[in-house]
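All protein chains but one are shown in place.
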Amino acid sequence: MKTTQLGLGAWDLPWRKQGGKMTRSFNRIKRSRVAAGLAAALTVTLLATGCTGGSSAPNASAAKPAELRMLYTTDEANSAAVASLVPQFKEKFGIDLKIDNQPYDALQQKVFSEFASSSSYYDIVVVDTPWAPALVQNLEPLSQYLENGALNPDGPESNVGDFIPKVFYDTAVYNADSPIKRYPDPKAKPDVSTIKSAGFDVYGMPIQSNVAVMAYRSDLFNDPAQKANFKAKYGKDLTVPKTWDDYAQVAEFFTQPDKKLYGTTVMAGVGDWATDDFKTLLASQGGDGTLADENGKPTFDTAEGVQALDYYAKLAQSGHVPPGSTSADWGTTAESFGSGLTAMTINYHDLKLADNVKGGTIGYAPVPTAKAAGPHFGTWMLSVNKNSKNKEWAYQAISWLTAANQQTTMTAKSLHPSRTSVYSGIKSDNPLAPFYDTLGKSLAEGVGRARLTNYTEVSHEVAVAVNNAATGAASPSDALKSASEKVSALLKSAGY
Amino acid sequence: MKATAAPSDATLTVDTSRRAAGRATAVPRGRKPLSWKKLSTPWVYMAPAMSVLLLMTVAPAIFIFYSAFRNDKILGGAGKFVGLDNFITAVTNASVQHAFLITFGFVAVAVILEMILGFALALPLAAQTRANKVGAALMLLPFAVTPAVAAMVFKQLLNPNYGWVGYYLGIFGFPKGIDLLGDPTSAWIVLVILDIWQWTPFIALILMAGLQSLPGEPREAAMVDGASPWQMFRHITFPAMVPFIAIAAVLRTIQAFKTFDSFKILTGGGPGESTEIINLGIFRVGLQSFNVGLACALGVVFLIILSLLIPFMLRIIGRRADPEEM
Partner (left out) sequence: MTTTSSTSRGGAVARVIIGRTFLWAWLLIGLVPLVFMFITSVKPAGIANQIPPAWIFQPTLENYASVLSAGGGKSESFGQLLANSAIVSLGATALAIVVGVPAAYALTMKDFRARKGLSSWILSTYMFPPIVAVIPVFVFAGKLGLMDTYPALIIPYAAFNLPIVVWILRSSILQLPYEIQEAAMVDGASTWNVLRRIIWPLLVPSVATAAVLTIVLSWNEFLFALSLTRSGAKTAPVGLQQFTGMYGTDWGNITAAATLIVAPILVLMVVLRRQMVAGLTFGAVK
């Protein structure tokens, strides 16, 4: 290390004077100390390597801890729903579940820095799909736990076969040696042994499944006056749009300044949400909605990509979306729709209307399609920290939390379930039944993100391109080409 | 030599008599070699402060110089030495060059405008009347507002659908629902206005002190000689104000390079990348994408540029404001 040169010479004087006397006695002490130190180090190393053998089988009779610590989100993955299960958890297991809630950015930093320091503080960590490729090496592979009968007393209820296949494979199934790979058969019913024999493993249990869903003001769509006007103007019936062209048309119709109404929203601000808007459109044009292939090459600068971005830019500039849409994000669009400013919206959770929106009712439908369907989806999963000292109990905790019964209970707090049986079990008198119906259908069609360790950087470049096209600062094809070059450079520097 | 003892010495002599016995009394400097104690005492007093400063400046600088040559990511494992790769990326990347350029542009524009407006505010407020005391206090209020809070409040005011600015501008004939943050030019104007709103009082205060310290005779003499206001300003007021202008300008410039809060909250670097100043860029690369190596390289480049620019400015303040040298 470079020593500073700030005239600290004055400090040296006293030491130098007494140095001779000191070094002699120091040497004597040194030798015996060193020997003891080596012995200690050796013992510790032996113990450590013995304890942290990564591939040791889970011990079904591991000691039960007094508490388990979980790192979780705030609203993003519905922390209130999980919090509501804590008393029940204590009853069932006799363990205190301590949950630490963090908002998204702080959560990501905390998750990464906990793993970077190999901390064993949190037994359970919530992981969002964009982070998983970089974190896979730090998550405990769960196949051995899933196959251990003693650790799965609730049998069929907690088995993985019940998870929505596409959600499960996109969220939790990774090849640790090559995280960029996707499981080859995403529609097959999940089965642990099949997954293992394909060279993959399970790294978490999906809990909150988000997918792009369209919400609309059913009161406006059912209003006889509106229906008559629409028929007069376009010569067909007013229905909830199923294609993007219909969507643009309905948005045009519902832009009614006298009612302070706009057609719909777009989230064109610079951020992951803009990338998500774009990839939904891209997938529906038949393009690759994951944005990059398994060789680490960007796949969005194509004819479909330009078509998708062109549509998006036209919509953003059409005046049929509220002002400020080119800086909008999830929160802003939810606010726009919620305050009655727009007739439709595309977002990732159920929506509520403010009190001053008189007579407003909300309906839900899958997002429009064109040649194909591919709404963006991303699911949070609960994973076991590889460094945790209570892995067996942590596994049982997450297995229980994501079991069918518990997910059904959490739907009372609007959790987005990840299990097929939960969706079919939603009763029709559930106030959110229409939302869950659409959610379940959309999840089955969803398209996830490319599994890149530097996905956030890639997403940023795409979002910049989307924003530039939306504001008109660049043409869609130029924006995509520039983003593609930048992304290629990013992927190369990440080692792909 | 001054030899009179101050009366309060009575409390001091008792416990220091032992030391006094072995110590020379007032001796003209330079005649006798300084004792070890005299040499080390200032260093002992400096040590805590220096440790704190070294810890937060030199130590981080060492780290970033070291990391800039590697490609460590926050998840560690083994980063490896990558030589000049990070620097090459940092210097040749168009976004980075853009970031540095707009940072310097912003600092220059903001500081110059603030100096001019600060002067315009200081002139009427210089006279020490009661009304001016109230005025000065009111003027200072924006300066007391936490920058992060100010940025948040501005953001709400500028909301195209619900903000006051959009609404009242609409009354005055601007297009309804104008999104000032969605267009690069207007976003920049907003950011500069926010900076001006917050920092002009700072400049005005310093300039006010300068104006209030001006001696009256030269002005009176000039008026007797029939000098025009402009001549008075140019030959009398302005030259006397130069030290204050210098301090204000240099301090404000150093602070302006540190701007982060307002940009992060108001635009987050958007629209596109048009307001991503270098501070935001380093934050995003280092603490959101966790590319520590590249972030450190950017930091090194930034530090080098500042090291060339600032000492030049510091010499100006040092010369004009150091009481020892005045």
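Here are a few things to note about the model shown:
A and B label the chains in the order they appear, each numbered from 1.
The rule we apply is simple: a contact is a pair of C-beta atoms (placed from the backbone, for glycine too) under 8 Å apart; a residue touches a chain by one contact, two chains touch by 3 or more.
Bear in mind that the values here come from a model prediction, so they are computed numbers and not experimental data.
For the options A:197, A:295, A:356 or A:424, the residue in contact with the chain missing from this view is A:356.
Within the whole complex, the absent chain has one touching residue among B:102, B:115 or B:206, and that is B:206. Interface note for the absent chain: among A:57, A:80, A:228 or A:303, the touching residue is A:80.
Touching residues on subunit B toward the chain that is not drawn are 2-6, 8-9, 11-13, 16-17, 19-20, 23, 25-26, 29, 34, 38-39, 41-43, 45-46, 48-50, 52-53, 55-57, 59-61, 63-64, 67, 74, 117, 120-121, 123-125, 135, 137-150, 152-154, 156-157, 159, 161-162, 164, 167, 197, 202, 205-206, 208-209, 220, 223-224, 226, 228-229, 244, 247-248, 251, 254, 257-258, 260-261, 264-265, 278-279, 282-283, 286-287, 292, 295-296, 299, 302-303, 306-307, 310-311, 314, 317-318, 321-324.
Across the interface with the omitted chain, subunit A contributes residues 6-7, 74-76, 79-80, 83, 100-103, 106, 109-110, 113, 116-117, 330-332, 334-335, 338-339, 348-349, 354-356.
Quick note on the criterion: only the chains that are shown with their structure count from here on.
Each chain gets a centre from the mean of its Cα atoms; for subunit A and subunit B, those two points are 40 Å apart. By the touch rule above, subunit A contacts subunit B in their complex via residues 1-2, 4, 6, 10-11, 13, 105, 108-109, 112-113, 115-116, 134-135, 137-138, 269-271, 322-327, 336, 341, 454, 456-457, 460, 464, 467-468, 471, 473, 493. Put simply, subunit B touches subunit A in their complex at residues 36, 39-40, 43, 50, 54, 58, 62, 73-77, 85, 89, 159-161, 166, 176-179, 181-184, 267-273, 284-285, 287-291.
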